[in-house]
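Certain chains of the assembly are absent from this excerpt, and the rest are unmoved.
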């Protein structure tokens, strides 16, 4: 009797390119929070780039999306200049579930990863989740609720949790039973995230993917 | 004297292409909720694609329409690349009745089906109704009020009800007299919906319909 003692909010067993698991922190505790990016229309030489957003995002989260978009575009331009994806792509970014209001900046690195995963056509390992505010230059800032987020991640089968280095002391204070089987990866810059999730992408591959 | 003991809110005996029966859940119980899509202007090689919406939709339902539109376009591009409908079509999507405020994400699969039905010029079997939130990648998420919706569907002559697999336990708890004569089809992805309603569409047909 009563609510289930254990449940998962995993939506995806396998994540297609553009889908990344983030984590939310609410008054009810932590939960998985996916970010989905897809193309709105076929990529052509003449298509006009844009980013449309849905998912009942508040102002801060909408700005977070804009920051992630600018950052992903500049990373691509600087590191993989042969890849023209963001110059042509009409992108739709959605955060299910559609009726739940969401806000806050802590999905920044999740959004950037979602956009880059779509651009590289590279699906993520579905056992990776991440949380962290992103600045325009790729700095990763501290977030709230790491404990609740770690519990939710573990419940959903996550084995690698990427979190801001500024939350290192929060991580160290996690109970052993939460950390067991959950590898924490502290990151100070987005490049640290990139190495974990896209480290094996060659310049050659990136240039030719679209 | 008093309200009728039995009534139907079926608007269509036969549904033209673009019209699909969904289901609403309100404080008054469940009811049929049609989604209608038509062309705003003649389809030409030079027409500009767009999606206009009416029907007193709230924010969540408007976003739901945008998600269904992006999803339908990408499904078409990926599976039926010869069909140029969404690249040219100025579409108007309406949810009668026009004076009733409506909201929520649970018409997602109904909207996607409405748009695809128009694109394929394929009318639906009018005894099929459906309810389910849709994500950008085609995942079907849990909805509320399945019991009330099932009662309303049956009252309106529905014999096949498509609902999210995540609501399977709600379905199983329905009284036998509701389930009698009503076939439930649980779906986890939009491809499951597609197989039920458009399963007989060939690539050849889709390429030449417009």
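A and B label the chains in the order they appear, each numbered from 1.
Note that in this section contacts are C-beta pairs under 8 Å (C-beta built on N, C-alpha and C of every residue); 3 or more make two chains touch, one makes a residue touch a chain.
As the structure is a computational prediction, the values presented were derived from the model and not from experiment.
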item	value
Oligomeric state of the whole complex, in copies, if 2 are shown	3
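Please note the rule applied: only the chains that are shown with their structure count from here on.
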item	value
Angular offset of chain A relative to chain B [C-alpha, multiple of 5 degrees]	60
Cα-centroid distance, chain A relative to chain B, in whole angstrom	30
Touch list for chain B against partner chain A, complex	49, 59-60, 63-64, 66-67, 70-71, 73-74, 77, 86-87, 104-105, 108, 133, 135-137, 139, 141
Contacting residues of chain A [partner chain B, same complex]	11-12, 16, 18-19, 34, 36-42, 52, 54-56, 92, 94, 96-99
